[in-house]
Every structure is written in structure tokens, then in C-alpha cells.
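The block underneath contains the structure these notes are about, expressed in C-alpha cells.
Certain chains of the assembly are absent from this excerpt, and the rest are unmoved.
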Amino acid sequence: MENIKIGMVGYKFMGKAHSHAYRDLPLFFPDTLRPHMKVICGRNQNDVAKAATQFGWEEYTTDWKTLLQREDIDLIDINAPSDVHKEIAIAAAQAGKHIFCEKPLALTLRDSRDILEAAEIARVKHMIGFNYRFAPAVMLAKKLIDEGRLGKIYHFRAWFLQDWLVDPNFPLAWRLQKEIAGSGSHGDLGAHLIDMAHYLIGNITEVIGMNETFIKERPISDNMTGLSATSSGHRGKGPVTVDDSTLFLARFENGALGSFESTRFATGHRSTNSFEINGSKGSVIFDFERLNELQVYFTDDREDVQGFRRVLATDPAHAFAEAWWPPGHTIGYEHTFIHEIVELMNSFRENRQPIPNFKDGVKCQQVLEAVDLSIENRQWIHLSDLD
Amino acid sequence: MENIKIGMVGYKFMGKAHSHAYRDLPLFFPDTLRPHMKVICGRNQNDVAKAATQFGWEEYTTDWKTLLQREDIDLIDINAPSDVHKEIAIAAAQAGKHIFCEKPLALTLRDSRDILEAAEIARVKHMIGFNYRFAPAVMLAKKLIDEGRLGKIYHFRAWFLQDWLVDPNFPLAWRLQKEIAGSGSHGDLGAHLIDMAHYLIGNITEVIGMNETFIKERPISDNMTGLSATSSGHRGKGPVTVDDSTLFLARFENGALGSFESTRFATGHRSTNSFEINGSKGSVIFDFERLNELQVYFTDDREDVQGFRRVLATDPAHAFAEAWWPPGHTIGYEHTFIHEIVELMNSFRENRQPIPNFKDGVKCQQVLEAVDLSIENRQWIHLSDLD
Amino acid sequence: MENIKIGMVGYKFMGKAHSHAYRDLPLFFPDTLRPHMKVICGRNQNDVAKAATQFGWEEYTTDWKTLLQREDIDLIDINAPSDVHKEIAIAAAQAGKHIFCEKPLALTLRDSRDILEAAEIARVKHMIGFNYRFAPAVMLAKKLIDEGRLGKIYHFRAWFLQDWLVDPNFPLAWRLQKEIAGSGSHGDLGAHLIDMAHYLIGNITEVIGMNETFIKERPISDNMTGLSATSSGHRGKGPVTVDDSTLFLARFENGALGSFESTRFATGHRSTNSFEINGSKGSVIFDFERLNELQVYFTDDREDVQGFRRVLATDPAHAFAEAWWPPGHTIGYEHTFIHEIVELMNSFRENRQPIPNFKDGVKCQQVLEAVDLSIENRQWIHLSDLD
């Protein structure tokens, strides 16, 4: 198998990001297996046809069920709205297709587990789209931890701050409706933080959280796709049924303490996805708005020159950097997806599961739900209670 | 009354900071009432004699009880270790002396209330040493909030990160012993964050926390004063009886969500005392290590130039700034104490209680204890339960 | 004419950057004319064949002269080494091809003018690759100036700092040889600063400079393409014939003062391409290592909140931003080339010369040579002396 033939379901924000990653891969990673952009699938025929042309897919369809049965498709890429992940993913697995699914894996822990189970029974490859793992600066943090250069980890604090809901007239987009989105900032933003914690620190043992919906009602939207939405105001207001903000405290298996905050009401923060880790030998700080940078501190630096270093992860010593431009020449958001696809392609060549995969998606969902349960019950929840 | 005659109990870290503030006040604030540095009091005669000379006090004594009875003393400044605050403060009130007491007011909420009650019965002035309120950049944040320029407040997040305990061989200083210090990072650092929250945001209604002592035993110290301590290692190890780190979540009366973290294990942070506030119209970010700066964001900036501004609070428009140097010339940590003394002196001239005073100390202690109770009981605690 | 059929000469660093830009364009700018990647040309048949496949060109050739004569080619993209720009560009113009040429236009001012003249006689479109103009943050600076929001400009200071030559064992790459590169840091890095000055501030009237070659001899290189080079050390050392660093002062027609520095010996700076502009109403600061950010200051901000704002140029209000990702999601170095190609394509649709074009290339070269002349003669040089 030389090329991996892709059928993609979804064509909005993530559809564009994934398509671009497939297209760019061979230029920057010529020795990697090639994704073959066969078919793109969406509900609206005109729109998906246009997307096929724009993104560079050979064909388009509006019928995902048929797509799953095609012999000339190896992998189904699912980036449709979260509420349809489950049905498509399970059907894809049953059709024997490998799966690359955007996060969240599903709207509930139970659904996530059903998907994982289906994929495992079918013995297909499964990957989940936690793309932030693939920022070279994040991979540097991982490397420092794995090599013991930060020592024993004491603290993980993470926050994903956005501000697009501060305007009370922002309409009731699909992301604000529980039945479609499953969750608000918690599932959308917090999920990334949780996965980052799993990737960098390890398992969480217990959590307690709180959340809030600051603006309880919003104008009903005239059109509800992607991130943007508009409202003429003629359709009245409807209730926001997801959280605007969720915070929680956590303990990790390794003894570290965790603090998590995700919000869409952090005025001034367009997309501050940030974490800090403090260990016995060093610390790191990452901020997605300065994607190429990692702040790094070591206790064994000479005593007169101790301080956080601003490392630009664009040197040959950094993951993926040599595929791009000379040192000091930065990459952007979309590159995290390209690196993600490198991992996906490598999992084929090396005949293994890609990382992160549906197990990571389930694990993330378990924490999300434990937090929700802790909020509902106003008490600490052990993760093991949800096993 | 033209000068305020001071008797000070304590002569270590805070004693030096207060003494310097009294000395510097007339130079920079010549129109303010003058503190008259009469008597300094401490347990060790040699040391307090030396301190008297160095700091510029007219007399010294080792007998605080007699000091309280002197006719020529108007105000008692208490910055002795926390465990003796109560006895001295109540006696001072009963002797009719005004009181300026370092934080924490006492080791327990009950003791704090007793002190406040004594001061109120005696109708003396009482001030508590939450000096960070007096950084001009913090006062700018307060002004922006009070003038409604940040709008409705949604988020307050604050962290006080230090790293002086990361070395497991750091000895068992008095600050690590519950019977003297009352609390660890929570009471020492967290108290400042809580007061900042009260000052800037308002009352907290409920909390839930967690804490940890990462290093359970440390070498017994040969000498245990001030911040520093040394250990020869000959005296074995003893148990650390306070928290190394405490985190908690909080809800405010005004609907805002709060996140607090204080730790002495944040490698690389010598003293990062920082907060961020997000409101419907704007946000501010403060970091004590860049004491003169406030990051400020407004939603009504023109849409192509929205971003956090780095405001250097050294312009004539900023609190206290004209007393110092030209714009762009920064001040340091110790200046917060000088501003604090300005407030103390002004309370005499204006015949009112200074702010913050013992009520703020009690309020802070109530949150500290509510957090401890929430940790002990593993559940949310309403502040009103401790009324 | 719906597609613009491209023949590209060169396939190394810039060849890759241009190829990627052509490829990505239709995905992100679907309404723009499409570049059609017809033929790539290079001297080494194996390498250019490999590049053709990797970059996505339909054909490859090693014969640029024949390429110029092909009827099915509209535009020649020249990114071969600087010493061959002249011959190819003039021949391309004479063949009636439009031309997109990487900077520098040529090795000398005279050659640059010959190229411009040839293009003007042939009435073809001509563009030059000053890609940094196309960073949205830079375009924001331009907009603020053009709208008068910075007022009268007093100061322009710019520096392009790299550090790849600090190691004295770095070999004698082609960029260090005057006969191929024409110039060292001055022509390579300084040229970008000069073009930025022209773009943002306007014409320069006089200059005086100094330069230095800190390491006079380096190991002769075994292989000399692109930015990287290796040396076995077996071939001895050879003289570095270009400048390691050039600084100059300048006056602008509008009365502003300029300061320029380019160096490959600024240890710790991988690629700090930065400028600051101070005007009577405001200032801006740009740093390429934080490509998406512009620091902006306005004198008419309220007096208590004056400070540089960190504007992330990823909002809908910013140039090109809506073609990419949601606010807060950054782009990278390569995107400047994509924007450049948008301008190139738009010049076809709008039947005009693209900007910047060869006139800008000549103007830049005139300043470069004036600086060199000022160094040689140790005196100020009026730009008009080189007219």
C-alpha cells in the first residue's frame, strides 16, 4: 500500500484544515506515505462540490453511507459536527475502514467507548485529532519531561481562553446547543487541555469543578455552521444550554496537582491555549498564541544566570523543524495538522496504532464527564468511578 | 497631633520594610503627617539594639508590654511572627493604641475576630499590611473597575508562585511549622491573593480547594528567623506541618468565577504574584515581578488595533507616581509599603479607619479557613457557614 | 486568461517557498486567478526532477533558455542564485514573459536597471520578492501610516539579526562569496530592511554606513547550495569576500531619521527582522520572530492607559486574515509568500503592475550601493548621486 486513500466526512473549519494538511504533506515530508484525497462528503451538495474543488478532492458525495462501502477508500476522516461522530465512526469501523476522527470522539463517555470498541473489534487504525500535541514547542516540553530534565512534576496548570462570546448579541450558534455540541467551552477547549495533561503528565485520579453560563439567552441564529453565525434578530432568543466557562482542580497519579480553566469570556484573548509545568529540576511554559516558543527553566543553570529561556522551536534540534524553514522562521496553526498527518501516515508504514488514538479520546471524555459529574454533585469525583 | 509616634514590635524582614517606609515617607510625601520612629521592640536585646541603629529608631526595648503603656506612643506596629499577633494586638487595643498589624492578622479566624473586636471596642485605628494593594499598577486596575471601564467582571484568576522550597534540603524553617506560621503557602501567599480579590472583585460566596505537602520531612533548622534558615544536618529531620501548595476555586457575590493558586514549588518563579481579570468591556493582567506594569485591554478599541496594552504606571495619571520620578522611571517592592503608610497617615488626618483594616484581615482569614475546611471535608464550603 | 502558467527557474529554499505558495493559493484564496505550475527548471537534472515531483510541477527541465520560448508559459519565476538573475530576467522579458524575481534583482545597481529597462520595454509585468511586506502585521503598520494614525514620522529603526556565522568553522558557502552573492548581510538582510523603509516611510535621501567581516577566512565548502553548507576541512580555507555586518544611518525625504543594521553575528538571534517607527501620533514595533504581532501605541489613548498594545493581526479587520483561521490562530513564514502571490495574481486580473516590482528592486539596490559607496569613501552619499 503506497498511498492512503482518504474519504472525508465534513468540509467546514476542520475539513479545510485537514484537507490542507493532506495537500501539503508531500511537499514538506516527501518520504512519508502519501494521503490520496479521493472523496469529500457533506450534506449540502452545492457546498461540498465547491469544497471539493477548492480543497483539491477528486470526488464529492452527499452520501456517507455509500462512501464507507467503497473499496477504493482506506481511511475515513470524520470532521462533521460532533453529534454525528458516533454513527459514522462505528459504521466506518464495521466497514473495515481506518478512521481519523476529530475531537471530541463523541458527545458522551458511553458513546466514545462504543466507538473505541467498534474500532478495536474491527482491528482498524484509529486516530483522534488532538492537534496541539504536534506543535514542535509542545513536543519539546514532552521530550524534556521524558528525558527527566524537568525532574519530578509538581504542578500542571492550563487555561484555554477565548473571548468570542463576550458580546451578548453573538447568536445562538450550534456550539452553544448541548444536543449538537455536547458541551461548551469544557468539551471544546477543555478537552484540548485535558489531552495535553494526559500527554505530558499522565493519568488524572480525581477532579472537582465549577462552571457557568454567563449569558443565559442569545438571539436565535439564522445560519449555524462553522465557527461563525449570524442573527437577524427576527427569530427571538433561545437558551444557551452549554457552559461558557468551566474550571476544575485535579490530582494526577504521579502526585502532581492540576488546575484547568476553559472559557469563552476571557476578554482580550482570541485563543490563548497555554500551560505551565513545574518540576523539581525545571519548568516549561507554552502559549499557543506564540506557537513556536517554549519558555524553559532549569534549576541547574549557573546561579547568576537562572531564568526562563525563550526557546524558538525552529532549530534542527526540534521536532519536524528541518522539514520547514531555516531557524527563526516560524510556522503557524495549520502546521500542527500536517504533523498530525505525518503521525497518521507513519502508523501505516510502521503497522501500529497512531497516537493519539481513540483510547486517548475515551480517556479525555472520561475526565470531561467526571468534571461534569463533580459539578452536578458538588463533590470530588474519582476517575475510577467512571471506569 | 502633628506626628504619629510609633512603637514597633518586630525587626526582621517586615520590620525593615516598615522602618524604611517610615523613614522615606517625609522625603517623598512631605505634606503627609509624619511617623515619628520612637521605639523598636524585639526579643533579642543585641539584635534589636542593632536594628534600632540601622533602621533609625530613637529607642529599643525587649519588653512589649511596657511599650504598650507608654504615653508617648500613638500607634503600635506589629510585625513579629504571626503566632504572637493576637496577644500583642489585643493588649495594644486595650491600652488605647492604634494598631498597624502585618498580615496575617492571626493564626485562626476566631483569633482574628477577637482582635478586630478588641480594636473596635477600644475605638482605635487598625490597619493590616496587605501592601500589594498599594502598587500603582494595582491601583490602576482598581480604578478601571470602579469606573466601570472593565464592565461586568466574569473572571478572576490569581497565582502566587515561589520556588524556594523545591530543594528538599532546605531546612525546616518556622514558616513550615503550623504552630508558628499557622499555614504554609496558603496563609503566606494565598492570603495576598484573597485580599486582592476582595479589593478588586468583592466578596466570595463559596470555595473548594486542594493542597499538598510535596516534601513531607526536612532537616531541622539550626536557626529559624526571617525568610532564610540554615541546617547543619546534625539535628535530623522533622515533619513539615503546613501546605507547600494550595489551590482553590471560588464564586463571587457578583457572579464572577475565581481561581487561586499559591505554591512554593513553582520552579523558576522567585515571586510571581499575578492576577488577571476579565470583564465584559476589558481585562487587566498584573505580575508583581514587573511591578510597574499593568496589561490592559478594552473591547471598544478600534477593531484593527485591539490588544493588551503594556501600561507603565509611572505617569502623572497614576496613583502616587508624581511623588516619585519622571515617567518611565520605575519603583520597587519597598515602595508599596511607603504608599501603605501614606494611607495610614491620611487616616489620622481624615479621622477615619485606614483601608485595608482588621475587617479585611478577618475577611481574608474567613476565606483561608473556608478553603481549609473544604479540603478537610472534601466539599464546597459557603463562606456564610463561617459567619 | 484564467490560469497563469508558470515556469520557475530555481528549486532550492526560495523554489520551495514559491512552489508551496502556488500550491496553497487556490485552497485559501479560491476567488483569485490560479497559478498553473507547469515547468520547473534547474541545473542538476536529478535534483530538479525530484523537486518537480515533491513540489508538484507538471514538468521539469534543465534548459531555461528553451523554457523562455515556450508558448504555454506566461510567467517566469526566477529564484536561482543572484548572479544569474540578470541574464535570465532580461531574456525572459525579451521573450515577452511576465517575471516574478526573487530579491535581489541583481548584483549591481547597473544590472538592476538593465533588468527594469528590459521589462519596461517588453511591457511585461514584473514583481520582486520582498515577501515581508505581506505579513498582515506589517500591512497593519502600513495602513496606520497611510491613514495618518501615526502622524508625522520621526524615526525608523530597523535591524535584521541572524547568528548562523558566529561559528568560525561554518564553511565558505556561496552566500559568503561576493562574485555569486554580490553582498553579504547587507544585500541579503539589509535589502529587506531597505524595502521595508521604502514601503512604510518613503524615499531615502542620504546615507552613511560602516561594515565589517569579523571572520576573514573560512573552511572551503564541499557543497554550496541553499542556506546550509558543509565542509570536510580537507580543502583548506578561503577568504570571506562579503560583509558579515553592515550598519548605516539615513535621512528620508519626509524628514525622518533612519537607522539600519544587518548582521549574521548577533548571537541568539536566529532571524530577528524587526523595525520600529515613531510618529507624532503613535508608534509601531514589529518583530518577524513574532510574525503575527504588531506593537502599537497611540498618543491619544486616555492618559492613564497609554502603552504599547500587542495586536495579534489575526482578526477579520486585518489583511488576509479571513482567508486563514479564526482569530488567535497564527500563520507562519511561508504565508507571506502566499500573500505575495495573491498580489501577483491580482495584478493580472486588474491589468496593472504588481507591487513591489522591479522599480522597487532598483530603488533598493540604489540604497545598497549608496551605502557601500559611503563605506568605501567614508562619507555621506546622496542617493541622487546614483541616479
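Each chain carries a letter (A, B and C) given by its place in the written order, and its residues are counted from 1.
Quick note on the criterion: contacts are C-beta pairs under 8 Å (C-beta built on N, C-alpha and C of every residue); 3 or more make two chains touch, one makes a residue touch a chain.
Treat the numbers as computed from the prediction; the structure is a model and nothing was measured.
The complete homomeric complex described by this structure file contains 4 copies, of which 3 appear in the displayed model.
Following the convention adopted for this analysis, only the chains that are shown with their structure count from here on.
Think of subunit B turning onto subunit C: fitted on CA atoms, that turn is 180 degrees, to the nearest 5. Here the CA centre of subunit A is 41 Å from the CA centre of subunit B.
Averaging C-alpha coordinates per chain places the centre of subunit B 54 Å away from that of subunit C. Centroids built from CA atoms put subunit C at 36 Å from subunit A. Across the assembly, subunit B contributes 306-308 as residues in contact with two or more other chains.
Residues of subunit A that touch subunit C in their complex: 13, 16-17, 19-20, 23-24, 26-28, 30, 50, 53-56, 162, 164, 227, 269-272, 288-292, 312, 314-315, 324-335. Chain contact summary for the complex, subunit A toward subunit B: residues 154-155, 157, 159, 161, 163, 166, 208-210, 212, 214, 245, 247-249, 251, 255, 257, 259, 261, 263, 265-269, 278-283, 297, 299, 306-308, 378-380. Every residue of subunit C that touches subunit B in the complex is listed here, in rising order: 140, 143-144, 296, 298, 301, 303-312, 315-318.
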